[in-house]
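Removed: one protein chain of the complex. Kept in place: all other protein chains.
Chain IDs A and B follow the sequence of writing; residue 1 opens each chain.
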Amino acid sequence: MMNTSTEKFLEIRGLKKYFEAGRPSLFSRDTKHVHAVDGVSLTLRRSEVIALVGESGCGKSTLGLLLMGLEDPTEGTVIFEEQDITHLNDHQRKDLRRKIQMVFQDPYESLNPTQTIEEIVTEPLIVHGMGASQQEREERVKKAMEDAGLKPAEVYLSRYPHELSGGQRQRVVIAAALVLEPEIIIADEPVSMLDVSIRAEVINLLAELRISRQIAVIFITHDLGSVGFFADRVAVMYLGRIVEIGTMLEVLEKPQHPYTKALLSVIPVPNPRLRHERIILQGETPNPINIPTGCRFHPRCPVAIDACKLSDPAMTQLSKSHQAACLLVTNK
Amino acid sequence: MQITTSPTPAVPSRPASGLLSFWRSFSRSRTGLIGFWMLVIAIFVAVFAPLLAPYERGASTSVQIDDIYQPPSSAHWFGTDDAGQDVLTNFIYGARVSLTVGFFAAFISIVIGGVFGLVAGFFGGRWENFLMRFTDIMLVIPDLPLTVVIVALTKPSLWNIIFVIGILGWTTTARVVRSQTLAVKSRKFVLRARAIGASKFHILVQHILPLVLPILVVQAVLAISLAILNESTLSFIGLGDPSAPSWGQMLNFAFGRGAMSVGAWWALVVPGFGIVWVVLSLTLLGQGLEQVLNPRLDTHHLMAGRPVVQKEAGAKPIQSDVLLEVQNLSIHYVGEGKAPARAVENISFTLREGELIGLVGESGCGKTTLMLALLKLLPSAGQIANGKVFYNGNDLTVMDEEEINKIRWSNISIVFQGAMNALNPVRTVGEQIGEAILKHEPSFPKDKLNARVSELLELVGIASDHREHFPHQYSGGMRQRAMIAMALACNPKVIIADEPTTALDVMIQAQILELLDTLRKKLGLAVIFVTHDLGVVAELCDKVLVMYGGVTAEYAEVDVIYNEPKHPYTQELLKAFPDLTKPKKKLSSIPGYPPRLDNLPAGCRFAPRCPAAFERCHTDEPALHAPQKDHIVGCHLAEASK
Partner (left out) sequence: MDRTRAILRKAAWSVFTIFFVIILNFFLFRVLPGDPARAGIRDPRLNKDAIEALRVRFGLDKPVINCFETLNPIKVGSCAVNPMETQFFIYIKNLLQGELGYSYHTNRPVVDVLGERLWNTILLIGAGQILAIVFGVAFGIFAAWRARTSIDYMAVGASLVAWSLPTFWLAILLLFWGSTIGLPVAGKATPGMSSYPLLQQWGDIAKHMLLPTLTYTIVYMGEYTLIMRSSLLDVLSEDYILTAKAKGLNTVQILRDHALKNAMLPLVTVIAINLGFTVAGVIQIESVFSWPGLGSAIYEAVVRRDFPMLQGAFLLIAVTVILANLLADLTYTYLDPRVRVE
């Protein structure tokens, strides 16, 4: 279906990001760390769509920021088009910033209220010095806006963000990303602040763009249900790690990790005739400062065994594309 | 959680020119306008002083005793001063001095303060540390004594005074600019600019500066007024420039040269009046500008509500097991000089013991307004225009505050959305729960109160030692559960839950939904569950009321809504909602946006977006039809299929 060459487009190996948590107290030297991302490995192919799914605190947003170079990794490597881009300074990163773009969650805050739509979508071109003349820039802007579904572009150019609806604003953000002709778009919860009836607009737009412009999409969300028709693969994250990854159908229909199973069971289904047994985990996700020993999920896992307290399971290959990090899966 | 009508635009309207729209919002503030015109008059007087003044300054070369302190007359409208000079002339020229000092000194302060604040806020690190520490020190040191000391030790010339006032007046500006810079720096569009690869300089100029400039303007106005006050005080103390007689100087001479003992009130009142005029104009102007920048709503929750339109109690409902019956409820928002916004029109539903009804709708459909109206908690602009709310046979809409306070919480309680600030941050959670109990059962034994509060917390899965904690020590999920515990404190019959799990993780949501379900079964609790999540409604509810644009779209039992929906909106909404059991289902969306409640389309409110709309839909509002028993549909199509 998709153009999936075997060339490794984007590869992440053992990526970690620790934040310092407060200052060391008078009595202890150790600084506590927030293990926001704690060892993530992932590959992405050209124009592939991969969904990063998880609850708050699982590190998915931080992972997005790391890939964008807006945060520096503590450990690990990121390789893009065969080039190590892990530790680049702002100047070296500039060209990358053209190729990897980000769409944020809040359409109301992503746009500067004092800029017109035209200024917003033209800005990236100016920053990168793209477009030889004003006319050429205007054309690029128009094309990007229309590709983002803002047709006819002229109507929107001189408006201000507050005059547009949430869905339209999100399209402006996408247009501003498209104008640089990116190769990867990282969308961090792009629709969670929009009304249900217009979420599909934006998701469908991203799906179209993936085909028409060959853009890979990393779709970060907490809403597993919305990734269904759009994602090629799904990665489920918990406390900074990927606990299960596979094709969309594999993960959604044959989940192997207990966390994935629990998550899928509690997502409400809009069909009253399908009220089913739910695996409700008790308590809350632990603080990423104190990662549990052994398997990080064991304190809440409904099927944990003694061994789970001791060993941190590695990813077990279940099929060509499907992996899960669970002792019970390994032992099968 | 401000209750406002949703700010959705239809099609983007004409472009708003920057300056014109600014003037329009500015002129809405009366204080701002008054201040502006007062200042214009003052500047006019200063600029055209030679034309306006009746005499030349310093006209008399010798001082005649007879001329000193002459009361106001036709020759001298404001009398004469201690040197026989015309007070009015000096007054007019004094405006020049005061305004000059004000503007130039303020200019210096604003430049220093602005630069310090921007650098500290934008670059952070050591710069911020040093600059802010320095600002803090200078802020603490009392400024007038320091100004006095410096001016006393240097030349008392006008430019010297301007300079000293200027270099001592930047502290507040620096603090304010720094806060604003920090605030803007943390906004998402700045992050996006970084993500695009914009340089620091670009971000500073394109993004930070435009949003800091307005603050700087307000500070400038304030700085001018303070500078003028400072200068007049310095002059009064005797540190002014004798060759540039400002209003303060005039007062210095008058006070020091016996105006009081002679009773020459004009020499004392007139110059002071000038100072008050200018400073007041600037203060009012500043207030007006502030209002444009940070529009404060000027309404609060304790303002008196509007009277209900229908004063008589309605006919009581027939069925006896009905706890809550809402009949044809309509709610309007009344604004100044505008037609009222018909936020909710003609809503009816019933609730029995142990029943769970889901209220489904998207932003701007009026569901929160509806819930608030049930307990008469509408903001001051809200009004129950029609309809009844019966609880246990009593009409709540005609009750006064005292009567309904007895019903609130003890019979019907409410859990708000986004409990971030729904609990008072300076009181412990336990106290706030206990307060509810004591309000409705004043004779509850005090020694048993703590035990009861702990019991309630444990019921929702919170360890009892958290009773003594403050809301900010609770996580988001815990806070919401604490709100539920509080809502249960007085054993109500009905709980209204307004989007209680919207901001929470799906696992926490599952915990809370399970809790509500258990409570319903154990205690016979009836629940109104407001949400936009069709999945949650399918899992939990017995009945569903779908709202659109403030009216009923569809109202039926849950199975009917999901499997035999008749209203196009319900059908489209179901198509737009993802279903995990059908992961490959392509999601559809409904083009367009919800209607503005103060600018409703003629006819059916959903018609502009409805795929099945025909001619009549755009002209006639549909009535509520019942295509089968217990199934209400607000659509013209339902009429035909009866």
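As a convention for this text, a residue touches a chain if its C-beta (ideal position, glycine included) is under 8 Å from a C-beta of that chain, and two chains touch if they have at least 3 such contacts.
Being a predicted model, the structure only gives us computed values, none of them experimental.
S.K.: Among B:Glu56, B:Glu401 or B:Glu455, which one touches the chain that has been omitted from the display?
M.R.: B:Glu401
S.K.: Sort through B:Ile275, B:Leu359 or B:Val453 and give me the one touching the missing partner chain.
M.R.: Selected residue, touching the omitted chain: B:Ile275.
S.K.: Would you mind spotting which of B:Thr181, B:Gln383, B:Thr397 or B:Ser413 touches the chain that isn't drawn?
M.R.: B:Ser413
S.K.: Of B:Leu118, B:Leu191, B:Leu229 or B:Val544, which residue touches the hidden chain?
M.R.: B:Leu229
S.K.: For subunit B, which residues reach the chain that was dropped from this view?
M.R.: 1-2, 31, 136-137, 139-146, 148-150, 152-155, 225, 229, 232-233, 236-239, 248, 251, 255, 260, 265, 268-269, 272, 275-276, 279-280, 283-284, 287, 296-303, 375, 377, 401-402, 405-410, 413-414, 416, 418, 420-427, 435-436, 439-440, 469-470, 472-473, 486
Everything that follows uses one rule, which is that only the chains that are shown with their structure count from here on.
S.K.: Quick one: subunit A and subunit B, Cα centre-to-centre, how many Å?
M.R.: Averaging C-alpha atoms per chain gives centres 34 Å apart.
S.K.: Applying the document's contact rule, which stretches of subunit A touch subunit B when the two form their complex?
M.R.: Those in contact with subunit B are residues 55-56, 68, 70, 90, 93-94, 97-98, 101-102, 104, 106, 109-115, 123-124, 127-128, 155-156, 158-160, 162-165, 167-168, 173, 176, 180, 195-201, 203-204, 222-226, 228-229, 248-249, 252-253, 262-264, 266-275, 278, 280-282, 284-285.
S.K.: Using the touch definition up top, name the residues of subunit B that touch subunit A in the complex.
M.R.: Residues 7-9, 11-13, 15-16, 187-189, 191-199, 202, 206-207, 210-211, 362-363, 475, 477-478, 505-511, 513-514, 532-539, 558-559, 562-563, 572-574, 576-591, 593-594.
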